[in-house]
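Here is the structure we will look at, set down as structure tokens.
Missing here is one protein chain; the remaining ones are kept as they sit in the complex.
Chain IDs A and B follow the sequence of writing; residue 1 opens each chain.
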Amino acid sequence: MYDVIVIGAGPAGATAALETSYGGLKTLLIDEQLEAGGQVWRARSKSIINAPKNNYSIAGDDLRSRVGAGLVNILFGVRVWQIEKANDHWTLGIQGCEEKQVKAKKLVIATGAQERVIPVPGWTLPGVFGLAGATALFKEHMIIPGRRTIVAGNGPLLFYVASEVLRLGGQVSAVVSLNSRKDWLGVLPGMLRNPSLIIQGLSWMFSLYKNRVPIYWQHAVKSIAGKSSVEGANICAVDKNWSLISQGEQYIKGESVCYGQGLMPAIEATRLAGADHHFDEKLGGWVPTLDKYGRTSVSGLYACGDNAGILGADAAPHRGGLTANAIFEDTGMSNRVDINQKAYDASIKFGLAATKLSIPRAGYESFISAETEVCRCEGISRAEIDYEIKNGSLSPDAIKSGTRCGMGPCGGRFCNESVSILTEYLTGKNRKEIGITSARPPLRPVCMDSVSNELNYNDLPIPGVSPL
Amino acid sequence: MIVRTEEILFEFDGETYNGFAGESIAAALLRVGVTHLRDAPNSQTPRGMFCVMGVCQECVVEINQRRVEACRTKVSNGLKIKRASNV
Partner (left out) sequence: MTCTFDIAVIGGGIMGCGAALQLAGGGMNTVILEQGDIGGGASGVNAGTLSMQIKRVKLMPYAIKGHAEWESMGSSVGFKKTGGYTLAFNDREAELLNERMNMKREAGANITFIEPSKLENIEPHLTKKIVAASYCPDDGFANSSLTGQYYRNRIEEAGIHFFERYKVTGIRSTSEGYEINSGGETISARRILLACGGWMKTIAAMLGADLPIRARVNTVSVTERAPKFINSVIGHATGLLTMKQKDNGTLLIGGGWQGKGKPEDGRGNVSIDSLIPNLQLAQFVVPELSKIRIIRSWTGFESNVPDFYPLAGKLPNNDNVFILGCVRGGYTIGPYISKLMGDYILDKELELPLFDPSRKMEEGKLI
């Protein structure tokens, strides 16, 4: 039995785990990646022996060296598939290592973010990557997504992805930004709270300028073209609500499209653990309901990092520290991690400003043509979902039942958002009224023999269940 | 500038490719221009790596009849991988 288990070894989770370990609590840090760092500080693959360092790799390496120092117990390359609460402890079903279950008195969930990607015709073609997905290619593998890349969507990630493609030797056909220049001016005051990131942003912009990369402000990808992989994209202007304006379409050639509309908290673990959640668009969507230390509505359950609301990597270590403090307090310990409140406040302001660029707008609905596959796993089109909603299915669970949308291997991670957008459009209900699908294990698909040992038939427990 | 490990050989759908020991199957295939990793079950449309972090299940390939995420599974010398269908 551990005192604390932390799921997710990004900057928030790893900080929380390190601090509780320093404080003397027996702590286990679990991550599905092979090394700490999360997405933003993702480690390079073992196939790279040497390469130039950058800000992310330096911050990540520093975190990894602290995690690797041996005080905190780690299970990396391990997935949590089930979370259960007993009276006074948590049991996690895990997969990818010898142990099948681990237990702890306190559980911290730091599962980070997942990408919001609004379906458009052609978005299932090979060569289309999530924007955040593309950053994983750069950071882990230092490769480019294709010879020529079209970078489209919103938020600051657009410009980071475009500049990284250039730095790694690729070409950028265009940057297609839903945000207008005015949107950016609007968030600049908040962004200025982090001057170093502003300087970084300017360097991204400079590299685009130097390479004569066209930037289309207030534009969207209308469709992605190609037979067996991406060949190009049609783009057009959008109005203030981000509805497509069909006049003046342009075709841009490219072999890959990096495409995404911001980040959402990855809440499947906190939901499975039974915590209350609410909808807050400023924080990226549905978030666990927390106090300022990261205590959830369930005793012994904590959340920190982007899964507790999208504030970015700079805020994450502070949030991890606060959660460690909550655990110290709740276990009757006097240890406290020093939180640099000024730096934390600045990182929150910056994070909220960056997230604001990606707050969904009503026009998303216009991206999704009737034939577009909304559920990539099951191949369910918008037309089928619209029909189901018009036929009276109003909740995400009912739509899922009636159409199979979200019943595939990814568990609705990508289509749930689209289904809510379509429900909002067709019914006029808001996201809170619409709600979310029921949380169900496993958190990721798990091979049957990886979660259970072979059955010794005589050991099969036979509860009395079947009256004649 | 970027120094990588020794090259290894692996097989994808009967073709042999070079990869670097320690990188993911999906990254190794992307480097050699193979992006089509799977056929979707209903539409039979081609699919490839999408989220790159083990969530979307689009890059699933088959190794020894098991479905694995190509973005999270490492290539190794002699590894035989099949394009997945009906997943």
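Following the convention adopted for this analysis, a contact is a pair of C-beta atoms (placed from the backbone, for glycine too) under 8 Å apart; a residue touches a chain by one contact, two chains touch by 3 or more.
What you see is a predicted model, and the numbers here were worked out from it, not measured in a lab.
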Which residue of A:Asp3, A:Asp330 or A:Asp397 touches the chain not shown here: A:Asp397
Residues in subunit A touching the chain absent from view: 82, 84, 91, 93, 101, 274, 388, 391-395, 397-398, 400-402, 404, 407-409, 411, 438, 440-442, 445-449, 451-455, 457, 460-468
Touch residues of subunit B, complete complex, unshown partner: 41, 64-67, 86-87
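The working rule: only the chains that are shown with their structure count from here on.
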Centre-of-Cα separation between subunit B and subunit A, whole angstrom: 22
Of subunit B, residues touching subunit A in the complex: 1-5, 19-24, 27, 30-31, 35-37, 40-43, 45-58, 60, 66-67, 71-72, 74, 87
Contact set on subunit A toward subunit B in their complex: 32, 39, 45-52, 114-115, 124-130, 132-134, 136-137, 140-143, 145-146, 228-229, 373, 376-379, 408-410, 413-414, 444-445, 447
